[in-house]
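One chain of protein is taken out of this complex; the other chains stay put.
And now, chain A:
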Amino acid sequence: MGRLAGIIQKCRYSGLIHIQKRYFQMHSVQGPTAEEVEGVRKDLFGKLCRENVRSILQNPIPSVNNPVVRAKRSQMFSEEKENQYKELGRIQKIDVEYVGVPENVNLMMNKGISTPYDCAKHMSDVHVQRSVVAEVNGQLWDMHRPLEETCKLRLFHMKMKAEDPFNVNKVFWRSCSFMLGAVLESALHEHIYVELHSFPPANVRSGSFVYDVDLKIKDWKPNTDEMRVFSLEMRKLAQKNLPFERLEVNVDLALEMFEDNQYKKKQIPEIAAGSTTGKTVCLYRVGDFVDISRGPLMSTTGLLGRCTITALHPLRELSNISDTLYRVQGVALPAGFLLNYFAYGLIEQRGKLLNSARIPGTLQPHKQISAKHNQNQKAVLIEEETKQKQAVSA
């Protein structure tokens, strides 16, 4: 409330609330000065213009709002990253054996500093741009995660022909969920404090990537234009070509970071208990958005090509966590994948159905839930049930 009171006081002091218009002298020879023009411009379009003040008065911005929280988390992330870098001490060298096109080479890299991304820079520009994840000693590895020991390195991309790109697709899908979280937090107005819940494990076969989010708006049915804004925000994020930074932090720091998010706060101890060390949480950052993910995620946001946020399903009836919990879904293709609009439309249509991933706060299997959206399927399910009943009675 302190912030809001300050703004209102400012308005009164500057006289904006009572006296809104400034006048130029009629028939003046000189015309308005530059300062006067600037003043009028501020009145009309500035931060404290009438429209803004009205909206602020109507919808007061809470002291804990998304931009503030995001900046705080990002700062803590940077500080922790610097601290971890300082702890490295003396730089040691490791041998990295790169396997793949154009030829197998041995690289000498810095331990704990060099990443697969740096190795890709030694190959070619193509490797840098198209590589989604790396494989280090047979284990999937983020492109921006420092290498820790002498290892064998391979770089994976989306259009692999020799291998099945199953894992790469999964990484891409997970990254899309992550980016959707970033968009949902930043796209809405500041007076709505959006709290992200979680995203389920990536599954390309389910037809859409998902983020479950508490939007704090009741019974919101966004129209097509509003959905398109979300899709555009995804594209904007992709155009910025930001790297996915990875950091493993202690539980205490993670709890401090996510103290403003009631859902993440509960999840963090469980996640930490499930990790290999039992005390660390894996965080990722894109721009200034920080979130928890087990990873790995893709190299940069620029790898996202075509993207549509297809649906926003209220989970009010399906989960008992919150009345304003929504499941936001989307479909996307990687950059460089050209698909006919009709074929893409089919994918979009499928992406509109409620995703079959587990809904937070329930343990139900999802076939029945998705069947609600489809009458034919419901009939089939009812038939199956009756058959089972008959079998039991017999």
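Note that contacts are C-beta pairs under 8 Å (C-beta built on N, C-alpha and C of every residue); 3 or more make two chains touch, one makes a residue touch a chain; residues count from 1.
Here, contacts and distances are computed from a predicted model.
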In UniProt, the chain not displayed here, chosen among "Cilia- and flagella-associated protein 36", "UBC core domain-containing protein", "Large ribosomal subunit protein bL17m" or "Brix domain-containing protein", goes by "Large ribosomal subunit protein bL17m"
The one residue from A:Lys121, A:Lys240, A:Lys279 or A:Arg350 touching the chain left out of view is A:Arg350
The one residue from A:Met158, A:Val286 or A:Leu354 touching the chain left out of view is A:Met158
Per the whole complex, from A:Pro146, A:Gly181, A:Gly207 or A:Gly295 the residue touching the absent chain is A:Gly207
Where chain A meets the left-out chain, the residues are 158-159, 161, 164-166, 169, 172-173, 204-207, 331, 333-334, 337, 339, 343, 346-347, 349-350, 353, 374, 376-377, 380
